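A single protein chain has been removed from this complex, and every other one stays in its place.
All chains are identified by letter, namely A, B and C, in their written order; residue positions are counted from 1 within each chain.
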Amino acid sequence: MTDDVQAPNGDTSTGDMLAAMGKAAVFTPADFDRLLETGLPQAHRAGIRTREMGHGSITLTMPVSEDFLRPGGTVSGPTMFALADVALYGAVLSRAGHIVLAVTSNMTITFLRRPPARPLVAHARIVRMGRSLAYGEVTLYSEGEDDPVAHATGTYAIPRG
Amino acid sequence: MTDDVQAPNGDTSTGDMLAAMGKAAVFTPADFDRLLETGLPQAHRAGIRTREMGHGSITLTMPVSEDFLRPGGTVSGPTMFALADVALYGAVLSRAGHIVLAVTSNMTITFLRRPPARPLVAHARIVRMGRSLAYGEVTLYSEGEDDPVAHATGTYAIPRG
Amino acid sequence: MTDDVQAPNGDTSTGDMLAAMGKAAVFTPADFDRLLETGLPQAHRAGIRTREMGHGSITLTMPVSEDFLRPGGTVSGPTMFALADVALYGAVLSRAGHIVLAVTSNMTITFLRRPPARPLVAHARIVRMGRSLAYGEVTLYSEGEDDPVAHATGTYAIPRG
Partner (left out) sequence: MTDDVQAPNGDTSTGDMLAAMGKAAVFTPADFDRLLETGLPQAHRAGIRTREMGHGSITLTMPVSEDFLRPGGTVSGPTMFALADVALYGAVLSRAGHIVLAVTSNMTITFLRRPPARPLVAHARIVRMGRSLAYGEVTLYSEGEDDPVAHATGTYAIPRG
């Protein structure tokens, strides 16, 4: 996430819902899916959904889509990057327990092997949650396979509110 | 580019054109735009175009689009990553002088400041072209502004043919 | 490790011992400590020792030393990088089960918090062992503390013999 989730554009319905969600004591997979739907519609339209969530960890899935395939039927790198980025954001929220404004500061991704044209699974976990920076790692798998297709690490900046 | 540009899927029209392009002594901006149109249609539909090209360097532009904006009117990180990835690939081809099969091995991107909702400009250059690995850097700007919005480095693997 | 462990400089005693070690069916912590002593003397002199080793994982420790401290009594970044680099190499060997010639291709390290002037502990694990590239991650801790001080990921190239 390279931008504040909450749009400073006078969109009160989103703001109201986000505020209400922010009051939840525990952040759930359903919470994150709703957040994607309203705050990151592109990710939602891509079919990204939350499979499970822990305290500082999250698992997302993303189906295969013609839009994200390269010739030869493999998932594109930018698609994997986008999934890793959203997953890391989800891990930050799962650790915080509520919605926080956070922007991606940097990310490193290594593509380990060519993924087949199958759904992707992303496991993200927070390595360290600082006061203003959250750092974590994401492992991407092809659904049903143990051999990872990509791995990423990244830092999210959490602006002081 | 995380996949062979040339699809092993029996698409002869693309294969023919690619082969013909491969015979060109010099790789031009128009060549790369044609390659995006047939080999990376998602990048082409996003409006990515080649502004200029040197030997081991390239400048691409990408217009603003609703699809790539976050709430608040800023360009998303994955969009910037995708542009940087394509730009680095273009720099590899500009250095090789013809189409090569190359896949992204890894990339690191740092988001320096929030880009406004304006076209992006990507300058990519090859730092070193090895026998099987090409490494380069990409600087992303907001059209008309000198202060970069992001910077990336990455490695492309060039499989031995 | 950015260089072949085995020096092509006519040092037969090292070569003999390395060859003998290479025949071992399982690579042990003592094996790695011996390898550091002869092949990476700077690391050995720094006091880096192997605490434990698994299949594709390793734990190293490094004592505090005046040479590696910055004013203020903290461990320097390059020192942490060096430890992470050696640890990742150890993880590669633990996965291979014997000595392999491997060179560091790239590494990314994030410094999470200022480490106190205490021994460092490095946990390294292989994320994926390819045919010519090994990729893994390393977490650095201050002895006795759960809050990591640094985290790194890196790729080792394994030249075909």
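In this text, a residue touches a chain if its C-beta (ideal position, glycine included) is under 8 Å from a C-beta of that chain, and two chains touch if they have at least 3 such contacts.
Since the structure is predicted, the reported quantities are computational estimates derived from the model, not experimental observations.
For the chain that does not appear, the touching partners among the shown chains are A, B, C.
One of B:Thr59, B:Ser94, B:Thr108 or B:Ser142 touches the chain omitted from the figure, and that residue is B:Thr108. In the full complex, chain A touches the omitted chain through residues 106, 108, 155.
Within the complete assembly, residues 108, 110, 112-113, 127-128, 130, 135, 137, 139, 147-148, 151, 153, 155 of chain B touch the chain that is not shown. For chain C, the list of residues touching the undisplayed chain reads 1-9, 11, 14, 39-40, 42, 67-68, 70-78, 80-82, 85, 103-111, 114.
By our rule, only the chains that are shown with their structure count from here on.
Of all residue numbers used at the contact between chain A and chain B, over half are used by both chains, marking a mostly same-residue interface. Taking each chain's centre as the mean of its C-alpha atoms, the one that lies farthest from the centre of chain A is C. One finds 32 Å separating the Cα centroids of chain A and chain C. With centres set at the average Cα position, the gap from chain B to chain C is 36 Å. Distance between chain centres (mean CA atoms), chain A to chain B: 24 Å. Residue positions of chain C touching 2 or more other chains: 108, 155.
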